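Take this structure first; my questions come after.
All protein chains of the complex are present and in place, except for one that has been dropped.
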Amino acid sequence: MTPFLLNQLAACGIGLLLLLAALGVPVSRLSSGSRLIYGSCALVCSGLAAVALYALLVPGSGTAAVELPIGLPLGRTLLALDPLSAAFAIIVNLATAIVSIFAIGYGRHAAEPQRVVPFYPAFVGAMNIVLLAQDAFSFLAGWEFMSLASWALVVSEDRSAGNLKAGLVYLIMATGGAMTLLLAFGILAGPEGAYSFDTMRQTAAAGPAAIVLALALIGAGSKAGLVPLHAWLPLAHPAAPSHASALMSGVMTKVAVYGFIRIVFDLAGPPSWWWSIPVLIVAGITALLGVLHALMEHDLKRLLAYHTVENIGIIFIGLGLALAFEAGGLPVAAALALIAAIFHVFNHSLFKSLLFLGAGAVLNATGERDMERLGGLIHRMPVTAFAFLVGCIAISALPPFNGFVSEWLTFQAILLSPQLPQWIPRLLVPAIGATLACSAALAAACFVKAFGSTFLGRARAAAANTAVETDRWSLGAMLLLAALCLGAGILPGFAIDSLAGVSESLVGAQLAAQSSQPWLRIAPIDPVRSAYNGMLVFAMIVAAAVLTAIVVRRFASHGLRRSPAWDCGFPEASPVAQYSSSSFAQPIRRVFGSVVFRAREHVTMPKPGDTGLARLQLELHDIAWDALYDPVIRFVNVAADRLNAFQFLTIRKYLMLVFAALVLLLVIIGAWR
Amino acid sequence: MIRGWHTQLAQIVLVLLLAPLLSGVTRKIKSRLLRRRGTSVFQPYRDLLKLIRKEAVVAENSSWLFRTAPYIVFATTWLAAALVPTFATGLTFSAAADVIVIVALLGTARFFLALAGLDVGTSFGGIGSSREMMFASLAEPAMLLVVFTVALFAGSTQLSSISAHMTGPGVGLNISLALALIALIIVSIAENARVPVDNPATHLELTMVHEAMILEYSGRHLAVIEAAASMKLLLYVSLIACIFTPWGTTVAGSGAVAYAIGLGSYLLKLAAFGFMLVVFETAIAKMRVFRVPEFLSVALMLGLLGVILLFISRVPQ
Partner (left out) sequence: MTPLDTDIAHLLAGSMVLVSFLLLYQDRMFALLNIFAVHAWVLAFSVAWQAHLQQAPHLFITALIALVFKGVFIPVALHRIVVRLGIHRSIESVVSVGPTMLFGMALVALSIVVMLPVTEAAGAFVREDLAFALSIVLLGLLMMVTRRNAVGQVIGFMSLENGLVLAATGARGMPLVVEISVAFSVLIAFIIIGIFLFRIRERFDSVDVRALDMSRGESP
């Protein structure tokens, strides 16, 4: 396949997605219209993923860009699949294809499909435009298009006041983010205004690269959910229909990560040694705060959204390490850290999509997102429970699943930090390693809570007692994602090897080929130093468990008696008295809470002798929200009130305003000269 | 290679057989220190056999997870224990899993045990799971920081390489290693539900953590979980022995005499550490639950301090 044809195919795929979006408007009113659109989305996305995989595996096959005669008058739209674009295109399209399969079943339950169906393919197409764009204009156009389409999905289902507020916050954050990216590209483009990436790489930037880093961190970070710009995620992601939530949380945040990598690693030139420091600090705080907030949530989808913040932190830890190593002249270590980050991007897109789909299935079956009203669903929805459990294990970074492998790689990169030439990163990196370890342990607690209070125990409300298993399409999609989680966990060598082209093009080095390692193990630096064999670990766990089960079956008593729960002799009859998700998180809240959330408990006790109820009120704060968002919101409100007056002026006054503006501009020009 | 396999196999069987004995010995010593006669050191084996012969009573609303979790817990703990070199280094699986994997495998076991505690929907199970995960959220990072210290010191995360480096030249008294050792001991105490964090012998429900979590188990399931718990204790003792007292350990493939020495010195170390553990346990009272996070955060701090101070004396590999 010639390179030209490959990119042509990818561009056609995007065109098809946009066509589907247009088609979605009339078709979605038909009875099986949504299935048609989602099914076609699944097909087109798998095609795009296949094309991207080919571009990634065959070096040089996707570099020659396709030029489309649309765009700014000065330039044309350039689309190409270079290794970085191809890697992210695989990640995005693979997850999207599977989520679309889920949507085939899930979409049937939508009350107003015409509010969701047209925007879904548009959203997917926009993400692909961002990934394939090779010039700043189409990148930004795709970025904005992506934001708008996803905003439409956020406000599609629930039009309560809270949800509209979520949509508004999201829109403001998205515009702000796009604005900073625009400025970043403006600086990178240089005085000549070279907007294609190729020329940007060659021309010197118009401003200091530090500003580019800051702008990229804010612009991409606000989309990805870096603290303190994360506060919109837990509002907006859960508000959308579950398949769209899965895309926003599992996939769109990855497009933001792509934007950061593209700007900082590719376009901004060689990094200075201190660049890694802000990135690492922000990433470490993000990882820790994200998981702590997730632990405090009892809304299943909000919990997942907050947990995305944690994973974005982990990914940015990897990226920060890569920056540090690249600046320190250690390209192989930089390649390791970068590959760890991108592999985690891939893994997170799988298990976060899986978990959101599981939450969607639960929501569909019970109408509940609140974990305090769920419970015992493992009996009524066994397959969903199994798939969700796999997702929980994978996201908690437990072997033999995929989340563990990428964190293991990150730890290996952290352990290379003494080779760094500067003292500050050398000492900072182990401290970041400690936060990473802490957030990994807290993630396990978080998902014990999520799975335990949703699927285990007894049903806390009637809705959970009458749930039925979801449809086959949805189950198939979830099981497929679960299988991929396991597959990526036990065969990580293939993923690492296929990312070699990415690290070669960005940091100028690649890891030793893992396919040459015996027994499918991975050894990123040196087998004597560290190695991991997911396949063997998986096989050993299965073998040991089966062996134990056989031995116990053979020699143990076979008697099994079902009886009421023991519970030290005093089982409570009411399922409401079970350990709830808040009580599960209470010890951790007591340990971390007073500092991190400024948690306050108010206990109102009735007077002695009074038989009234005692009340326990709990107050939690998101520090970022209080410190950053509230002032901004207040300012915007006040400013909007003031500006409101401008809507009711006479024509003469409007003319006067225009005139004044004109005169002012002329004065400025005059003074400038 | 073949020798490596033999040694690995021997190790897998050895940890399985030895684990209850270690529990029995510590119980015996503890009884003697408390001026009781105590049960035989082989009592844990008898307990396991007794449990296995009994019928299993399962709560009415328990799910498949409740009945599979014991086996998963046992399998992951067993695998983790088999990966720590006991009497010989250079095991075949050393190349498959380093010490970070061992920590994570124990995390998998804990994850399933905590889920099993929540499965029946009783309050004791919930309290146990919740507290266990709270302890783990501090103990696991502390453990990983110990791993960082040792790995940065030895330039490897593989226990065989670390052990070899520790016996080699150029390793003297080092403040970081001392801090790491203290932190590792604290983590071991917490992870194995020993006094002062938890009491393995308690029957007062509100003070239990680990026992509360497995309260609903009985019969063969309980036997499997108990076996896993004793294996975890053996694992931690072996880990301390392997990293901090690597003397006498042989390398897979050396002669019979070396094996005998390795095995003998390993048993000696087990006995010594078991004795020290019991002395410490008898000398101290159990903490309140919310003192435990402070106790564990000491381990976390020591681990972090260990990593930082590592940079003072020498720049590690």
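By written order: A and B. Residues from 1 in each chain.
Here is the rule we go by: a residue touches a chain if its C-beta (ideal position, glycine included) is under 8 Å from a C-beta of that chain, and two chains touch if they have at least 3 such contacts.
Predicted, not measured: the structure shown is a model, and the values here were computed from it.
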- request: May I ask which residue of A:Ile424, A:Ala483, A:Val576 or A:Val658 touches the chain that does not appear here?
  value: A:Ile424
- prompt: Thinking of the whole complex, not just what is shown, which of A:Val595, A:Leu616, A:Val636 or A:Leu657 touches the missing chain?
  reply: A:Val595
Message: List every residue of subunit B that touches the chain not included in the displayed model.
response: 170, 172-176, 178-179, 294, 297-298, 301-302, 304-305, 308-309, 311-313
Contacts of subunit A with the absent chain, listed as residue ranges: 423-424, 427, 431, 594-595
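By definition in this document, only the chains that are shown with their structure count from here on.
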Query: Okay, in this complex, where on subunit B does subunit A touch?
result: 52-61, 63-65, 71-72, 74-76, 78-79, 93, 95-98, 100-101, 104-105, 107-108, 110-111, 114-115, 118-127, 129-131, 133-134, 136-141, 144-145, 148, 151-152, 155-158, 161, 205, 215-216, 219-220, 223-224, 289-290, 293, 300, 303-304, 307-308, 311, 315-317
Task: In the complex, go through subunit A and note every residue touching subunit B.
output: 375-376, 378-379, 382, 389, 393, 396-399, 404, 408, 411-412, 414-415, 418, 426-427, 430-431, 433-434, 437-438, 440-442, 444-445, 447-449, 451-453, 456-458, 519, 521, 523, 527-533, 536-537, 540-545, 548-549, 552, 555-557, 559-568, 571-572, 575, 577-579, 583-588, 590-591
